[in-house]
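Every protein chain except one is present and positioned as in the full complex.
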Amino acid sequence: MQDFFDLTLGGISAGAVYAALGLALVIIYRATRVVNFAQPALALISTYLAYSVTKATGSYWLGFAVAIVAGTLLGVATERLLIRPLRHRSELSSIIVTLGLLLVLQAVAGMIWSNEPLAFSYAFDFRGRFSANDLFVVLVVVAIAALVLVVFKYTPLGLRMRAAAFAPEVARTLGVRVGLMLTAGWGLAAAVGSLAGLLATPPFLFPNVLDGVFVYALTAAVLGGLDNPLGTIAGGFVLGVGLSYVSGYFGPEMVTIAALAILVIVLTLRPSGLFGRAKVRRV
Amino acid sequence: MLEIENLSVSYGAVRALDGVGITVERGGITAVLGANGAGKTTLLRTISGLHPARGGRITWDERELTGLAPDRIARGGVAHVPEGGGVITELTVDENLRLGALWRRDRADRAAARREMYELFPALEERSAKPASTLSGGERQMLAIGRALMSRPSLLLLDEPSLGLAPLITARIMGILRDLRASTGLTVVLVEQNAHSALSIADRGYVLALGRVVAVDTAAELLADDGLRHAYLGF
Amino acid sequence: GGAGESDGGGQQAADSAVGVTKDTVVIGTHQPLTGPAAPGYSKISVGARAVYQAINDGGGINGRKIDYKVEDDGYNPTKTVEVVKKLVLQDKVFAIVGGLGTPTHSKVVDYLNSEGVPDLLVSSGALAWDNPQKAPMTFGYQVDYTREGKIQGQYVKDTFAGKKVGYFTQNDDVGRDTQAGLDQFVKDQVVVRQGYDSANTDVTPQLSALKAAGAEVVVCACIPAFTALSILAAAKIGYKPQFVVSSIGADPATLSGLLQDFAKRGGASVSSGQLLAGLIGTGYLPDVAQTSDPWIAYFKGLHDKYIPKEPFTNTVLFGMVQAYTFGQALKAAGPDPTRQKVVDAMSSGALKGPGLTPFGFSKDSHAGYTGAYVFKINPDVTTTVIQPPAVTDRGTGAITPYSGERATPEQVNLVSK
Amino acid sequence: MTVRTKPAEATATPVKQRRTLPPLLVHALAALAALVVVVLLTLVTDEFTNLRIATIGYYLIAVAGLTLLTGLTGQVSLGHGAFMFIGAYTVALLVKHVPSLPLWADLLLASAAGGLAGLLAGAAAARLRGPYLAGATLALAVGLPALTRKFPDFLGGSNGLSFTVHSRPNGIGVPELRWQTWIVWLSVLLALVLVVNIVRGRLGRDFRAVRDDEVAAALSGIAVGRTKILAFLVSAVCGGLAGGLQAFLLGTAAPGSFTPALSLSLLAAVVLGGLGSLWGALWGAVALVYFQAWSEDLADVLHLNTDVANNLPLAVYGVILIVVVLAFPRGIQGGFSKLRGLLRRPAEKKENHENH
Partner (left out) sequence: MALLGEAQPGEDLLVVDGLTVRFGGLTALHDVHLSVGAGTVVGVIGPNGAGKTTLFNVVCGFVRPQAGRVLWRGSPLVRHRPEHLARLGIVRTLQGLGLFPGLTVLENVMAGAGRHARTGAFPALVGAGRSARDEAELAGRARETLGELGIADLAGRLPGVLPYGVRKRVALARALVAEPDLLLLDEPASGLSASELVELSTLILSLRRHMAVVLVEHHMDLVMEVCDRVVVLNFGEVIAAGSPAEIQADPRVAEAYLGDPAEEASGA
């Protein structure tokens, strides 16, 4: 039973990390209808910057702040330089361009900081069954999700962002600064993504460190319903805890298969995720 | 005053508008008529900045619109109901409506406008929390018109508003336009396939054919001109 | 020649001197330089390159400079096959030296042998490289996992008699072969066996299971990142077993780099020294921290000269020793080296070098290092040898202390200054 | 505007008169010609280039399958490598356990195994769209290869399986690699004939109709779900064959070869070549092989510090992906078509069937 309890707690903190990166994906998806495959790389670069700043100044929180700011700027730049030219193109174009960016940024990280792992510390003490750091991660993620939900659902800014995403041309004729909204969405998402990177990276930092997290984050977001921040959080925790049990009871080699199984089962029953909007009128 | 001078627009090699000139007085309702493919939709899209002009000028209230971004034109008080309504189906009815006036500063006024629209279209109020995708075709059209009116525009561009609307509703909307013109001095450019109904409320009408203005006159004269009606309006 | 099963074409090739010109010898290798497997391995070729550079700066071997081509395979076997074929067919290398990884390299062994290309000093402890009958061109390098497991097992049995033992092993041949060795000695002490998958960095569930089973000694057949992860996971759940770590994951320099400044936050302070102190490891090369060792001093000199910016870790040393060993074999092949001559030089048993245990190379064995010593990490992250080198076989043979002589750098004198 | 009274007979007669070669024959002849070209190419190039040509071959069929799925049916699959995985392991297991089976049977079974998996995946995926489909297929690419670790004795664990396929008949004086290249291309072209038939025929039209508007497609009598599954099936058959050919060519099947990166580069090839066009699939496959090779050569030429040099090919490849997508909206094939259009503008205007 002790085992069960430990596995649950472990799963919760892992799930929070999946949810955090998943949130970044959801924000961009809501804001621009693009699945951002470069998200782990944007977060990666910010985290490396945090590493360097922390190393140089000795202050973890300064590095933290730098990472968030840098992440935002990276997101904005990505949207302006790479995504905007693809406005009228198929969703595939943006998938491939963000993939290309993923490769470039991971390579750049390797060039600057080498492909060898670096020690990257936790924000708080990591020791204990549910450590100070675990608590911090979970709280931050839940808070961010709530904030994102409120912004999107209940503020005029959120409404504008959604309108710009769903129907840019119509939104424009309604006075929405569509370009600005899309950029803002990317900036916001990349900031959340950088936060996720900071939370997900420890203990070690290397160019591919977020690959696995990204796959689970996308899985979590899809599980929860990509349009729904709270769904993503739920998806993240379901996945984190579920995979922790699988790893504990059936062996770690089963984890990825289990993720696939969970996803298939959920999507078979609910093709738009656990909390996605159910049926829409099509005719 | 809306002044369009010598406007030309093309899609690649296809010239959709060719030296079109149109003048609409403030507070006027002007019908733009013409057969399929005459360029009516293109004209409205160019006015609201969705499509670049190849040549010519568009001014509204002494302000040049040519070259401005669509959102700036919209914030200048020009509302556009696109062909087919352009309702954002993923948003709820209420969100669609609110979107219409989001750029307006005055919150209280926005709320008041929303109430007015629900009064005009009670069917929408019942469905305000539903996604717009669940609406029927006519309900969507109502929503689109309501959304455009939310911002209390000074110039309203309507692309075939009667499309899919029941006669009763069409008549009601024409009535609303007449009232708004009277109460707020709204200027309307009304593109219609249905020349008869459009000319019945318009002061003036332009007839487009193959991207050129082939006739312009008061609505009454146009209705009376049998030759023109047969040649371009087909009734 | 001993090219038993390879077809006619291969045998001719074996006597050839492809890749050798008047003043160069082209050799190649495949390494994971990028991708998920790069961390931990991407520095091996850096160390090797430094040695080749030193050799070349000293005029080469018998007047020939070594042209070292490193191909990135990203640890993807398909890619390995492609790049190795590229090295053989397009770059026309003389030999493949130090190809890295079991899943990767095992896919090219047949090809290299049938083409008659020397396949030397494979960077993996799998047993497969030692098969002179079927793979006459292939030679191992590091001590194989079973030999090492036996030595670990005997040490644990002697030192921690009666204590509960848990295994924590990588879910592949590393784990399987190591357990085969361990089980010869500590099978009845084992209370739990856990594995990890290198794609999944969350090892807390496994460590929890080890803790729950009450394992007092945890034998860890892990790569460095996972050694560090297990140490951190153990710290997280407040579990303090005695770790015994295989040579592939016990490099103190790498580990202390990975574990520096953890959990300094939130009031606690745990240095890497504290986390690592007392950890028991096995090794066959001298440790980089043993500065008094003549070979360490020698390689440190090369390091400082050619790659001063890289940390001097045992991983770098691994590559340096590998390159140095190849250099010795090439030299031994004489002034007109052919592929067959290099293979003969390898199996001559004459290569004595940096390792603290001997190579197993002979006519009947292509096993690399044949034994290991046991060391303990001190609080200042230096190491102390707690059991001197011993050698054994990969079967059930006895473990015997090794007392042979090591040649010194001066005696080998491969690189002229 | 009146509507005919006697429909069927009225049209049936004239059609019979202008009978042309059946498309199957036309496509088969084209394939034969292509095979001749490939054989000639392998004869004038060195052995390593032969390997690259063969590699292009199996990528081609994988990319063509994905083109059919993604370009024609609009289902974005990020997990196509999973079908290659299945094909490769099928061949590996057959070679190891049923060595008596001829190669063509191995390959056929690999395609069938891929198809079976595609059928299952398609059935699960038919109701998913957009990012949901993308997420699920990505999970497929990540999850499936992990099976090997669950069954290490049978599937070889993370080391995978190694084997050699002896396909070259004794007494043929052709280097092994060249012979293998021929086999690969023969199989690929046979499969391509099937794919081209589908793309150009009624099914291809149904696929595109489903992509464009599912509701209207259903009302036109197209079984939407079944069509989507069929597209998955066909493309998975291609994937399975590609994997089988890869295994045959390289003698390996290991989980490390079928990472999500493989699936994603297949998708990249689809887009690079030109979405929805089978010629595009060819350029995509060529790009897949040569862009990576070039970026590595480039890194070799510039003498750089090791960290930079190690990562440069990756960066260059990423930049190529970005630049091609940004600069050539319709991929390489789109670029070619434009070029051709510029060269002979006035000539052809009437039947402008997109290049499929």
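The first chain written gets the first letter, and so on, giving A, B, C and D; residue counts start at 1 in each chain.
What we mean here is this: contacts are C-beta pairs under 8 Å (C-beta built on N, C-alpha and C of every residue); 3 or more make two chains touch, one makes a residue touch a chain.
Since the model is a prediction, treat every value here as computed from it, not as a measurement.
Looking at the complex as a whole, the chain kept out of the display touches A, B, D. When the missing chain is restored to the complex, the residue among D:86, D:161, D:217 or D:247 that touches it is D:217. When the missing chain is restored to the complex, the residue among D:194, D:293 or D:309 that touches it is D:194.
For chain D, the list of residues touching the undisplayed chain reads 1-5, 7-8, 10-12, 14-16, 18-19, 22-24, 27, 194, 197-198, 200-203, 205-206, 208-209, 211-213, 215-224, 230, 234, 350-353. Looking at chain A, the residues touching the absent chain are 282-283. Listed here are the chain B residues that touch the chain not shown: 11, 14, 35-37, 41, 83-84, 123, 126-127, 134-139, 141-142, 160, 163-172, 174-175, 193-197, 200-201, 233-235.
One rule holds for everything that comes next: only the chains that are shown with their structure count from here on.
Each chain's centre was taken as the mean of its CA atoms, and the one lying most distant from chain D is B.
Distance from per-chain Cα centroids to the pooled protein Cα centroid is smallest for A. When the interfaces A-B and A-D are ranked by C-beta pairs in contact, the top one is A-D. Centroid to centroid, with C-alpha atoms defining each point, chain B and chain C lie 76 Å apart. For this pair, chain A with chain D, the centres built from the Cα atoms lie 31 Å apart. Averaging Cα coordinates per chain places chain C and chain D 40 Å apart.
Residue numbers of chain D whose C-beta contacts span two or more other chains: 146, 149, 310-311, 314.
Within chain A, contacts with two or more other chains are made by residues 107, 110, 114-115, 207, 251, 253, 255-256, 282.
In terms of inter-chain touching, the protein chains here follow a pattern that is not a line, ring, star or complete graph.
Contacting chain pairs in the structure are A-B, A-C, A-D, C-D. Per the touch definition, chain C reaches chain D in the complex via residues 33-35, 38, 42, 45-46, 49, 71-72, 75-79, 81-82, 85-86, 89-90, 102-104, 106-107, 109-111, 171-173, 176, 197-199.
Contacts from chain D toward chain C in the complex involve residues 46-48, 51, 55, 146, 149, 152, 157-160, 162, 164, 177, 246, 250-252, 254-257, 259, 261, 296, 306, 310-311, 313-314. By the touch rule above, chain A contacts chain D in their complex via residues 29, 35, 37, 82, 85-86, 89-93, 95-97, 99-108, 110-112, 114-115, 207, 215, 218-219, 221-222, 226, 251, 253-261, 263-264, 267-268, 271-273, 276, 282-283.
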